[in-house]
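Take a look at this one; I'll ask things after.
Missing here is one protein chain; the remaining ones are kept as they sit in the complex.
Which chain is which? They are A and B, in the order written, and residues in each are numbered from 1.
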Amino acid sequence: MVYSYYPGCTLKTKAKELDKNARLCAQALGFTLEEVEAWQCCGAVYPMGTDEIATKLPAVRALHAADEKGQSIVTLCSACHHVLKRVNEDMRQDKDLRTKVNNYIAQEEEPYTYNGEANVLHYLEVLRDQVGFDNLAAKVKNPLAGRKIGAYYGCMLLRPSSVMQFDDPENPTIFEDFIKAIGAEPVVYPYRNECCGGYISLKEKEMAEEMAGKIADNALSKGAEVLITACPLCLYNMDKKTGETLPTVYFTEFLAEALGIKEE
Amino acid sequence: MHGNNDYQQEQIRTISGAEDRKCMKCGKCSASCPSYDSMDIRPHQFVSYLRGGDIDAMLSSKSIWKCISCFACVERCPRDVKPAQIIEAARLMVIRQQGENYLSPDDVPELLDPELPQQLLASAFRKYAK
Partner (left out) sequence: MQRIGVFVCHCGTNIAGTVDVAEIVEMAKPEPGVVHAAEYPYMCSEAGQNMIINAVKEHNLSGVVICSCSPRMHEATFRKAAEKAGLNPYMVEIANIREHCSWIHKDKAEATQKALTLTRAAIAKVQLNSPLFPDESPVTKRALVIGGGIAGIQTALDIADAGFEVDIVESTPSIGGKMAQLDKTFPTLDCAACILTPKMVDASAHENITLYTYSQVDKVEGFVGDFTVTIRKKARSVDFEKCTGCGACSEKCPSKKSPSEFDQGLCTRPAIYTPFAQAVPNVPVIDREACLKFKTGKCGLCETVCAPKAINFEQEDELVERKYGAVVMATGYEPVSLDKFGEYSYDSSPDVITSLEFERLTNAAGPTGGALTRLSDKRKPKSVTFIQCVGSRDVTQRGKAYCSKICCMYTAKHAMLIKEKYPDIEVNIFYIDVRTPGKAFDEFYRRAEDEYGVRYIKGQVGKVIDNGDHLQIQAVDMLDNKKMELQTDMVVLATAIEPVESAKSIATMLTASIDTNNFMTEAHPKLRPVESPTAGVFLSGVCQGPKDIPETVAQAGAAAAKVIGLLVKDKLMSNPCTAKPDELYCNGCSVCENVCPYGAISYEDCEVNDHGVREVRRVAQVNKALCQGCGACAVTCPSGAMDLQGFSNRQIQAEVDAICR
């Protein structure tokens, strides 16, 4: 299976290992990630204002590029996934926005119309629904036995569930199922879907640290030794606060380790 | 002045796409908000201020810089009001005005650290500046 792949800004810079391991693992698991040509930064936050048009265009261009190839578009970063998924849903549901966006697109060198046809998938959804966690477990060479891993979902993958359709927003299981598939022990803790503070850590460092601290304390109290995430910003916020007592790593790193293809 | 207020009220309703009239004042949005303690006006108050037309209070509130758009309030609201979108609309109303950006490129160098991901700068500029 070949997917269009939208890495996003941070996976090309600070989060290279999230990107690299994902590509390696895809190969090992029998699917291919084809990077969308000339993709632009999605903006990292979904433009919520109903009158925001231009800020939604980068997402639309990537979505269209995938659709044109007849491929589903796969993301890794929670923020990119959130933006692409929601903009796509807007293009399906919001006629007014659709018209305005397409008016912009009509001015481009190679105009087209886009109506939300693309299918947006997160890498984890590919593992769950296309590869299958049972098949994944069968391909694991180095089971991470005895590792107590807390899944840190954060907010952007899950909410709003009516659009994201990713998992139960209050009681998600996809990460835990992943952890089981790679042979480790998932640690379920109530704060796994609370927000790490997101972009607020730039200017409101104390607030963000307090939020991250609550999550970490909660995970530690339930016995987690390490947290996994799909989001570079979550990793930054969590690590900054509690990196020493409770490290946070990208889920693809453990995936690569379990598949025996992790490059040192 | 009152006329301008009515206009702003409708603006916020339009930009947010939220429905303040559906609110039954249960407070679940505020109860779910991780930024609650840092806010001067709380999520449920944004809804009731919009309902009552107290737009100035919303626009001058510090809370618009504290909401992290985590959508916990949107997810759990039993009336489908979408409080986060009201706060976002208020924030947009402010930063769309000349000279009202909350973050300037000049501020950035001293906020940086070696681990800071690009995503953080991209999102902060989207939220704080136009």
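The definition used in the following text is that contacts are C-beta pairs under 8 Å (C-beta built on N, C-alpha and C of every residue); 3 or more make two chains touch, one makes a residue touch a chain.
A quick note: this is a predicted structure, and the numbers were derived from the prediction, not measured.
Novice: Out of A:Gln40, A:Thr113 or A:Asn171, which touches the unshown chain?
Specialist: A:Asn171
Novice: Which listed residue, B:Ala31, B:Ile95 or B:Val108, touches the chain dropped from view?
Specialist: Of the candidates B:Ala31, B:Ile95 or B:Val108, B:Ala31 is in touch with the missing chain.
Novice: By the contact definition given up top, give the residues of subunit B that touch the hidden chain.
Specialist: Touch with the absent chain occurs at residues 22, 24-28, 30-33, 36-37, 42, 44-45, 72, 76-80.
Novice: When the complex is taken as a whole, what residues of subunit A touch the one chain not shown?
Specialist: 162, 168-171, 188, 190-191, 218, 221
The definition used in the following text is that only the chains that are shown with their structure count from here on.
Novice: Would you kindly tell me how far, in whole Å, the mean C-alpha position of subunit B lies from that of subunit A?
Specialist: 24
Novice: In their shared complex, at which residues does subunit B touch subunit A?
Specialist: Contact set of subunit B toward subunit A: 14-17, 34-35, 38, 65-66, 68-72, 74-75, 84-85, 88-89, 92, 102-103, 111, 115-124, 126-128.
Novice: Taking the touch rule as given, give the residues of subunit A at its contact with subunit B in the complex, in rising order.
Specialist: The contact residues of subunit A facing subunit B are 8-10, 13-15, 41, 43-52, 55, 77, 79, 155, 158-161, 169-170, 194-195, 197-204, 207, 211, 231-233, 235-236, 239-240.
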